[in-house]
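Heads up, one of the protein chains got dropped from this complex, but the rest are sitting where they should.
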Amino acid sequence: MSTVEKPAYKVIGTRPIRHDGEDKVTGAAKYGGDVQLEGMLYAAILRSPHAHAKITRIDTTQAEALPGVRAVMTSANMPDPGDRMVDLGEGTINLRHLSERVLARAKVLFKGHPVAAVAADSIHIAEEALELINVQYEALPAVLDVREAMRQDALILNDDVRTEEVGTQDGVADKPTNVAKRFLFEKGDPKKGFAEAELVVEREFETATVHQGYIEPHNATAQWHENGQLTVWTSTQGAFTVRQQIGELLGIPLDKIKVIPMEIGGGFGGKIAVYLQPLATELSRMSGRPVQLVMDRAAIFEATGPTPGSYMRVKLGATRDGRLLAGDAYVAFEAGAYPGSPVGAGCMCVFACYDIPHARIEGFDVCVNKPRTSAYRAPGSTQVAFAVETIVDEIARQLEMDPADFRLQNAAREGTRRVDGPVFDRIGMIETVEAIKASDHYQSPLDGPNQGRGIATGFWFNAGLRSAVTATVNPDGTVSLVEGSTDIGGTRTSLAMQLAEALNITAEQVAPSVADTDGVGLTDVTGGSRVTFATGIAVVDAAAKIRQQMVDRAAKIWECDADSVSYEDGQLVGPDQQRLSFKEMAQRMAEMGGPIIANGICTEAKQAGAYATHCVDVEVDPETGKVQILRYTAAQDVGTAIHPSYVEGQMQGGVVQGIGWALNEEYYYDDQGQMRNPTFLDYRMPTSYDVPMIDTIIVEVPDPNHPYGVRGVGEVPICPPPAAVANAIHDAIGVRMHRLPMSPPRLMAEILRCRGNKD
Amino acid sequence: MPLVFIPPSLSQLTDGQREIEVEGGNVAELVQNLEEQFPGIQRALCDDGRLKPGLVVSIGNATSHRGLLQPVSVDDEVHFLPAIGGG
Partner (left out) sequence: MAKERVVTTTINGKEVEFQCQSRQTLLESLRDQLGLTGTKEGCSNGNCGACTVIMNGRPVVSCLVLAMEASYAELRTIEGIGSEAGLDELQQCFLEGAALQCGVCTPGFIVQADALLKENPDPTEEEIRFYLAGNLCRCTGYDKIVRAVQAAAQARKVSK
């Protein structure tokens, strides 16, 4: 449904088959692990068995002597990059911490922390060589709980970490600490607000570490050429950021590095920071041969970037007639081994669905002996949504108000001031709640035993950042579109569709491709729900320039002013109704001035942010704690759906990840900091048998910042599910969960506890 | 005049004021003018002539990566926010 009258698009809103589709259904598409080069070596990584330890000695001589081993490296082979913050285009990171995360120096800070790497003729020889590397550790106690890590007397992970605040003054905190950052946001007068509130609910929450769960492992293949140039093939969300990180970590000038992004098998935020690329690069340099590194699944769990576990305390105050007056949130995220969790974003999202006059939000980024966290689809927002949306449900029920009506009454809208300061643009919170309220799902009765319904809303910012494209008209009337946004979900086609719409040609007439770092202008990562939006803006920019070039040439042909030539429906129309089609003009290019090429860029565009409201029906088995998802409907404001199937797909994918986060997924740590379930068997993601069809309601509230009204859609669908499921469980059996995941043993424990309290 | 929103953790430097009207054509000028009234603000927000890493400037709700060079017009609200990333 659309909130404004939509233009009559010809291509936008249709569902063409994706340009790379045939390759992907036939197995022809090449992903990073499919790269095969002559003379290529296979590498393996030796990883720390301890969650926290000092490295006292590493002896690689025996490994180096094994026949078939061509290079062995430790951090001694990596330059010390210095204590510098570097902007990855999607968040900043301390370069020294990034370097140590890639390969440990003096300490290991999480189980699986890389300590050495070996390149050999076969993966089996490389793995044998690992066993010949002698590492001596001095084990230390592991710090595993966020609140423990925040204590004054906690064991410190990094001596160089001091608490930073937004705009810290020097010398505010001089002691080493695990609390790397503190955030503080305030609006109005929370004391006053809570004093006036007639109903106040405060709850504590804990969420476990969860992983993005992409099916394709991390991979990198590096080759140094005789002319001193480096080529790296890798599956990544951002070829340019990989180039930058390799350059910064190894001290290699950017113009020597070419990164070729292969097809990528899922990312969700986890394939932005580098893990393998610098190691493959250095091993290749040392051995003089191309080197390929692919991560094994246990290492992916233990040593890449999951999303933080958290401890949260949230309080909301409302009037008896259901108006939210005050909010208070204390949010502590586990950053993992090094600082940099998305707690800042979490703080900015926590009350973003509502217009609350008085609020205070305090957030902490805390180091613990777990892998250093990374972005995972709307990073930080799902955790806080779990907290806020369950309290909202509790308040609505206490006030005997329909939960949808409660949200509508308090909804954030255009003009609402966020707690972190800025005022909202045109947003679609209300429209998504109304869509759920009016939905067949919400209107249908649900009255089976132990069945319940819950709703929840979530918010995410959506990024703008920078993109560049080049479009070239071919003599047969097709257009080659070269762009730099690696394609995880079909964006090369939704970008081709935007170009086609702007030029009034068909999507099939556009040949999109994703270029390497030498082949296209700087393009920021595929992430942050930005590609269809920002790279789309670049595409439309290029299209406008192509139209202008065609108009200028037609004016020459017809010997008139360019002003009297118009471009309508893919045709050039002259002052005397002369006509030339796009294809005809393309055929005459060579004689009329040569190639028609245009660059398009997007640099400073902003997105207004996205909302999703979900509704879920569950059935709880009170004897086992198992929760069955009976029905799920997701409503989301998408601005304008370029390719509706892809929009639906993003919504459905995010929902199912959220369901896994809600019901089963967690990093199960023992007290030594060992993850006990680093396989897909025991890290239990939803299978096709665990979920029903996911119904989607596409709400179109166009974003005025994009020529076609596009809003980013990829991330926000993961925000509501855990809260929606928790609210549904409460509706079903009267038990409120405040911990994730709400897995059978945890839910059962809570059911029994409530039963015990009753007796 | 542009209106600068002071982050809560810095309000002790501005006598508790959270919203301050300041003259300036770009963020650098705003910060300099603020520093004249409230010493210490510049060092809290900037490092080596640039906005501290981890901070971005939002003009209205448009986040800019130009930092101190971002131009500002008379009706603008200026916010200093954490740099956040997506996934």
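Order as written gives the chain letters A and B; numbering starts at 1 within each chain.
The working rule: a contact is a pair of C-beta atoms (placed from the backbone, for glycine too) under 8 Å apart; a residue touches a chain by one contact, two chains touch by 3 or more.
What you see is a predicted model; the values in this text were computed from it and never measured.
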Touch partners, limited to displayed chains, of the chain removed from view: A
Contact with the hidden chain (one of A:L109, A:V179, A:A273 or A:V294): A:V294
Absent-chain contact - pick from A:L249, A:V656 or A:V713: A:V656
Missing-partner contacts on chain A, residue numbers: 15, 17-18, 20-22, 24-31, 33-34, 36, 67-68, 123-124, 212-217, 263-268, 294, 296-297, 488-490, 643, 645-646, 648-650, 652-657, 679-681, 685-691, 693-694
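Simple rule for what comes next: only the chains that are shown with their structure count from here on.
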Whole-Å separation of chain centres (CA-atom averages), chain A against chain B: 28
Touching residues (chain side chain B, partner chain A) in the complex: 5, 7-10, 18, 40-41, 43-45, 52-55, 58, 60-66, 77, 79-87
Chain A to chain B touching residues, read off their complex: 85, 87-88, 90-92, 164-170, 181-186, 212, 267-270, 272, 342, 344-345, 347-348, 374-380, 418, 420-425, 460-465, 527-530, 604, 606, 608, 715
